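Take this structure, written in C-alpha cells, and hold onto it; I'll ask about it next.
For this depiction, one protein chain was excluded, whereas all remaining protein chains were kept in their positions.
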Amino acid sequence: MEIVIEITSALCLLIGSFLCVSGGVGILRFPDFYTRIHAVGVTDTLGASMILVGLMLQSQESLVVAKLLLILLMTLFINPTATHALAKAAFHNGLMPLLSKRSATDKEP
Amino acid sequence: MGIAVAIVRMKDLVAVIMLAGIYGLLSASFFVAMDAVDVAFTEASVGAGISSLLMLVAITMTGRSEHPTRHKPVLALVVVVITGALLIYGTLDMPYFGSADAPIHGHVAPRYINDSMQEIGVPNIVTSVLASYRAFDTFGEVVVIFTAGIGVLTLLSVVRLPEDVTKSYSLNDSMYEQQLILRIVTKMLIPFILLFALYVQFHGEYGPGGGFQAGVIFAAAIILYAMVFGLRTSRRVINQPFIQLAAAMGVLFYGSIGLVSLLNGGNFLDYSVLNADPIAGQHLGILLIELGVGCTVASVMLIIFFNFAGRREVQQNRRDKETK
Amino acid sequence: MMLMGLYNYWIVVVLMMIGFYIVIAHGNLIKKIVGLTIFQTSVFIFYISTAKVDGGTAPILVEGINQYSNPLPHVLILTAIVVGIATTALGLALAVRIKEAYGSIEEQEIQKKDNQSC
Amino acid sequence: MLIAATLAILVVMILAIIRGVIGPTLYDRILAVNMFGTKTVLLISLLGFVMERPQFLDIAIVYALINFISVIGVLRYSDSFAFKQSTHEKESEEP
Partner (left out) sequence: MLAHLPILQVIVPLLAAPLCLILRRSSLVWLFSLIISGIAFLISISLLQQIMASGTIVYELGGWDAPWGIEYRIDKLNAFVLLIISAVSTVVLLAAQTSIEKELPKDKHTLFYVLYLLSLSGMLGIVSSGDVFNVFVFLEISSLSAYALIALGEDRRALWASFQYLIMGTIGATFILIGIGLMYQMTGTLNLDDLSRRLPEVAHTRTVFSAFAFVIVGICLKLALFPLHLWLPNAYAYAPSIVTAFLAATATKVAIYLLIRFTFSVFGLSFSFTTLPLQILFMVLGLLGIFVASTAAIYQKNVKHLFAYSSIAQIGYMIVGFSTSTVTGLTATLLHVFNHALMKSALFLALGAVMYRIGSVQLSQFQGLGRQMPFTMAAIVIGGLSLIGVPLTVGFVSKWYLLMALVENGWWLVAVLILLSSLLTIIYVWRIFEVAYFKPPLLETEGIKEAPISFLIPIWILVMANIYFGIDTRLSVQVAQAASQSLFGVAP
C-alpha cells in the first residue's frame, strides 16, 4: 500500500513538473499574447493541481491535507478566472491576435 | 536576481512595477528558503501585493513613461561604487554565511530560543520576541504605519461633492459590467479570505502569522471588493471616519494594554502582571496587542488605498468634465 | 573558502547598490521610489541571510528539533518591512500631489518650473 | 522526486522572468507575473515538504490570494493605461 501511494505521488509530481515546464517553454516560445496565455492557462492549472495532489498523497497530517486542498481549490478558482479576465481585458483594449502574419500551425499549442 | 538590472534600464513604468512585484515575490521565496517564514509572509503580502498595487494606482495618476533624462550618471555611479566597495570591504571580516558560531547567534538569541517556551509559552519564537521581548519596537511599528496613514490622509484626502460621486460611478460600473465571472468568483472568495485573515490573526502564536499579516490580508480582501465592485459600494460598508477611528483605536488599544500593565505594578508592556499566572498573562497580552496591531494595520491600509483610489476618481471626473 | 562563505552577501550588496543607483541617478519620481523599495528589500535580504544557521529550521518550536535559525533578525525585519511600506505609501502620495501641482514627475522639469517661478 | 519537482519549478520561474523582462505588451508581463505567482505557491509548498516543515503552507495560501488580488488590481488599473495607449503611444506598445 505504501509503495503504491509513493509511486502515485511520484508520478503526480512528475507529471505536474513536466506540465509546468512545458508551460514555461510555451510562454517563452509562442509568438503572441493569446497563444502564450493559452499555454500558461492550461498547463498551469493542471500542473499545479497535479503537484498539489502529489504532495497530498505524501502528507500524513489531516490539517496539512486540508490546507493543500484549500490551495488546490483556490488555484482551481483563481487561475482560470485570472486568465479569463486577463484575456478579456487584453481583447477589449484592442490587442489583436496574430492571425494573418503567421501560418495557422503556429497557433497550435 | 538580475531583475534589478532590468529595472534600471526599463523606461516603461508599468513594466518596472511588474518587475518590482516579481522581485518582491522572489525575495519572499528567498526568505522562506532562509527559514524566515514570518518575514516571507509579510513580504509576500506587502512587497508583492500592496505596494505594487499602490504604485500602480499612483502611476495611473502620474503617467507611465519615463523621460530619458541622463543627468550626472557618472557622479551617481561613483557614489554607488564607493558605497558598494565599502560594504564589500565590510563583509570581508564577517562570519561566513550560515556558520552557527557567529557572534550573532551566541549572545542574545539563545535565550529566545531556549527559554521563551518557559517564559512566554508560545511556540513561535518570532511572535514571542516580537510581541513580548521587543514589544516596544512593535508598538513603534504600529505608530509608524499609523503615521503613514495620517500622512497619506493629509496629502490626498479630498472633500467629496455628492454629485461627483454618482457620476463617477456610472463610469466605473460600466467598466465592470461585463466581468461577470470575476464578480462571482470574487464574491465566493471574499468570505474565505476574511476567514483566513482571522485564522492568521489568532494562529500567529503557533505558526507563521500574526496581527500585521492578518491586517494586510483583511485589508486585501476589502481592496479586492472595492476593485471589482467599485469604490462606492465598498464605502457604503466601510466609510472614512470609521476606518480612521479604527486606526486610532488600534494604536490606543495597544498603548492602553501597556498602561494597564503599568497600573498593575509592572513596567510598560509587561504582560506578566495581567494575570495571576505570568504565562497566562503573557498569552493574554500577546493576543490583545496582536489584535490592536491587526486593527490598525488593516484600517491604515484601507485608508491609504481609499485615498489613492478616491483621488484618482476625482481626477478622472475632472478630466471627463474637461473633455465634455 | 572565502568566496563560498561570503558570496551570498556580495550578491546582496550588488542588489543594494543597484537599488541605490536607481534612487540617485534616475529623475522619475516613481522610479526613485521603486529604487528605494529595492534598496530596502535588499537590506532585508541581507539581515535575513545573517540569521541563517546551517542545519537550522524556522524558529517555530517543534518537538524533536533543536537547531533553529536566529529569530531576532526576523523580528527586526518584520518591523523594517512595515517602515518600508509606510515610506513607500507616503512617497507615492507625494508623487501624486507633485504631479497635480507641477504636471510632471520628472526631477529636471520640476526644477525648471521652480526656477521660472522664482 | 520532491527535489526534482522543485528544480523544475525553479526553471519555469526563470522562464517566466525572461518573459516578464522581454514581454512586448503589458499583458505579457501581467501573465508572467501571474504565472510566477502560481509557481511561487508551488515552490513554497514543495519547500515545506523538502524541509519537513509543512507549516509553511499558510504562506502558500497567502501567496495564492495575493497573486489573485494583484492580477485583478493590475487589470483594474491597466484599463486607464490602455486608454491612454490607444490614443498616445500606440506604435510603441503594439508587438
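Observations
A, B, C and D are the chain letters, set down in written order, and residue numbers restart from 1 in every chain.
The definition used in the following text is that a contact is a pair of C-beta atoms (placed from the backbone, for glycine too) under 8 Å apart; a residue touches a chain by one contact, two chains touch by 3 or more.
Predicted, not measured: the structure shown is a model, and the values here were computed from it.
Every shown chain touched by the omitted chain in the complete complex is listed here: B, C. Although one chain is hidden here, its contacts on chain B can still be listed: residues 86-87, 89-95, 102-109, 111-112, 132-137, 140-141, 143-144, 146-148, 150-151, 153-155, 157, 159, 244-245, 247-249, 251-252, 255-256, 258-259, 262, 266-272. Residues 16, 20, 23, 29, 32, 36, 39-40, 43, 46-47, 50, 72-73, 76, 79-80, 83, 86-87, 90-91, 94-95, 97-98, 101-102, 110, 114 of chain C touch the missing chain (whole complex, contact as defined above).
Just so it is clear, only the chains that are shown with their structure count from here on.
Put simply, the C-alpha centre of chain B and that of chain D have 20 angstrom between them.
Chain centres here are Cα averages; for chain A and chain C they lie 32 Å apart.
Annotation for chain C: residues touching 2 or more other chains are 57-58, 60, 62. Residue positions of chain A touching 2 or more other chains: 74, 78, 81, 85.
The touching residues of chain C, counted against chain B in their complex, run 2, 4-11, 13-22, 24-31, 33-35, 37-38, 41, 44-45, 48-62, 67-79, 81-90, 92-97, 99-100, 105-109. On chain D, the positions that touch chain B within their shared complex are 17, 20-21, 23, 26, 29-30, 32-33, 36-37, 40, 43-44, 47, 55-56, 58-59, 61-63, 65-70, 72-74, 76-81, 84, 89. Chain B contributes residues 178-179, 181-182, 185, 188-189, 192 to its touches with chain A in the complex.
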